[in-house]
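Removed: one protein chain of the complex. Kept in place: all other protein chains.
So, chain A:
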Amino acid sequence: MSSRAEILDRLKSQTSSQGQVTLPEFDVAYIGDPVSKFKTILGELYTDVIEVNSLSEVASFVTEKFDGKRMISNVETIDFPDTANWKEQDQHLLENVEFALFEGTLGVAENGAIWISDEQMGQRVAPFICQRLGIILKKSSIVPLMQQAYKNLDSNKSSFGTFISGPSKTADIEQSLVVGAHGSRELFVFLM
């Protein structure tokens, strides 16, 4: 008998019917205003939250800051000088990207997490391999809790997706927090 059959066989005898768990509605009142909570939490998570009125504001902020370094964007109206073919490139060649810009689907007030799907990433590794990461997010997309986030996310929409909340970090050396472990060293969130 295959391992699969053996394992399933043993588990079958343990099956006892029990109603599927439905989730209660969790308290959202304690969050207060989702947008300001979101900003506070991300601030605590070493993230720069910048309020902007237009995409062109984002573009000029970024160009000024990272002038002369490699920048890529997967935001429709923002193009940086060399972005032409980066989505088709071998993903290893993104290694020298200093700054990468994407749009996020939604933000979660309770933990500062931003959902970004592989479509929004252009290449899956892009938001991780870049030295600095920028995400544009609509204020109207910010929900109070993870519960509302999953209600709004359609799992069929992405083959890969991730919640990002802050730059990459580690505390593996004597519990001392170091920002910039393997992923991005900085996160800029542009709130529109």
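Assume contacts are C-beta pairs under 8 Å (C-beta built on N, C-alpha and C of every residue); 3 or more make two chains touch, one makes a residue touch a chain; residues count from 1.
Note that in this section contacts and distances are computed from a predicted model.
Set against the options "4Fe-4S ferredoxin", "Raffinose/stachyose/melibiose transport system permease protein", "CbbQ/NirQ/NorQ/GpvN family protein" or "CoA transferase subunit A", the UniProt name belonging to the omitted chain is "4Fe-4S ferredoxin". Between the chain not shown and the residues A:Thr15, A:Asn53 or A:Asn85, the one that touches is A:Thr15.
Of the options A:Ser36, A:Ser54, A:Thr77 or A:Thr170, the residue whose C-beta touches the omitted chain is A:Thr170. Residues 2-4, 6-8, 10-21, 23-24, 26-27, 30, 41, 45, 91-92, 95, 108, 110-113, 118, 123-125, 128-129, 145-147, 149-151, 155, 158-176, 178, 180-184 are the ones on chain A that touch the missing chain.
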